[in-house]
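Before anything else, here's the structure in question.
The complex appears here without one of its protein chains, the remainder shown in place.
Presenting chain A:
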Amino acid sequence: MKAISRTSSATAPSAEVTGARSFARTTRLLMAPAVIFLLIWMLVPLAMTIYYSFQQYNLVMPMYNGFAGLNNFAILLSDPTFWKSLANTLIIVGASLVITVSLGLMLALLFNRTFVGRGVARTLAVAPFFVMPVVTGLIWKNMLFHPVYGLFAWVARQLGLEPVDWLAHYPMLSVIIMITWEWTPFALLVLLTGLQSLPEDQIEAARLDGASAWQEFRHIVIPHLGQVLYVVVMLESIFFLTSFAEIYTTTSGGPGTATTNLPYYIFQTVFQQTDIGIASAAAIGAVILANIFAIMLIRFIAGNLNAGAAR
C-alpha cells in the first residue's frame, strides 16, 4: 500500500530509496519500545533464571555461592517434595480442565437456548471469572468450607450428616473446586461466543433432513466448536499451571505438601529457604511444562494469523 505513494514520486529514484529507508527506520522505531520492554522484563530474566539454575546461590549462606553444574537439578530430582508438587500441578491442571471444559460446554449449550431473562442469568453465571482470586480463596475458605461456621457445614448438619473439614481432609478437591468455580465461567463465556457463531443454515438443513438432536450436536456443533475447545483447553492449561492465589490464601500448600503445586514450591524455596539456585532449577521445570502447551497454542495462533492475512 505504501508502494502506491512511492511510485507516485518515482521520478527521482534516489529520493525514493532514501524515502524507503527512512520509512523502514520509522516503523522500526515504532516497534522498538514494545519489543525492548518485553526483552528486558521477560527474556532477560528468563536467561538469568537459567544462569542461576547452574549456581549454588543461597541468600543467607553467601560464602558457599559459586558454579554448581547440574547439582541443583540433582538435588531437585531427589527431593520428594518437588515430585509431589509436580504431581499436584498435573492433578490440578488435569482435573480442573476436565471439569471446567465439560461443565462449561454443558452450560454453554444451556445458555445458548432462549429463555426468560437469559441475559441476566448469563451475567450472573459468568461473574466468578471477574472475582479477584484472592477473594475467591477467602470466600470459600471462611464462609463455605469452614467446618463449624461455614455454610457447607450447616447444610450437612441440616441433612443429619457430620460436617466435613474440607481444607483439612479434602485439600486437593477443595482447591480444584475453587479453581473450577472461577474458570468454568471462562469456558462458558468462550464456548458460548463460539456457539453463537454457529452456521444457522447448516442446522436448518440438518433438521430438515431429520437429524436428531444428538446427530446435530455430534456432526455440526462439535466440529465447529473444535477450534474453540482447543483454545480453551490450551489457555486454561497454561493458567492452571500457574495457580497460586487460591492456594496461598487457603491451604498454604498443605496440609503437609498435599496442595503444594510447582509455583507454590518455588515461592517457598525462594522466600522461606532463600535458595535461589534450586528455586531457579524448579522454575526452569515450570517453564518447560508451560512450553509444552504454549508451543501448541502459539502454532495455532500463528496459523490463524496467516489465515487472517489471506482473507
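Here, contacts are C-beta pairs under 8 Å (C-beta built on N, C-alpha and C of every residue); 3 or more make two chains touch, one makes a residue touch a chain; residues count from 1.
Note that contacts and distances are computed from a predicted model.
A.B. asks: Which listed name, "Sugar ABC transporter permease", "Aldehyde dehydrogenase", "Cytochrome oxidase subunit I profile domain-containing protein" or "NADH-quinone oxidoreductase subunit H", is the one UniProt assigns to the chain that has been left out?
C.D. replies: "Sugar ABC transporter permease"
A.B. asks: Looking at the whole complex, which of A:124, A:173, A:205 or A:222 touches the chain that is not displayed?
C.D. replies: A:124
A.B. asks: Of the residues A:206, A:220 or A:294, which one touches the chain left out of the display?
C.D. replies: Per the contact definition at the top, the residue touching the missing chain is A:294.
A.B. asks: If the hidden chain were put back, which of A:56, A:72 or A:184 would touch it?
C.D. replies: Of the listed residues, the one touching the omitted chain is A:184.
A.B. asks: Write the list of chain A residues that the hidden chain touches.
C.D. replies: Counting only chain A, the missing chain is touched by 1-2, 4-5, 8, 23-24, 26-31, 33-35, 37-38, 41-46, 48-49, 52, 107, 110-111, 113-118, 121-144, 146, 148-149, 151, 154, 181, 184-186, 189-190, 193-194, 197, 227-228, 231-232, 235, 238, 241-242, 244-245, 248-250, 262-263, 266-267, 270-271, 276, 279-280, 282-284, 286-287, 290-291, 293-294, 297-298, 300-302, 304-306, 308-309.
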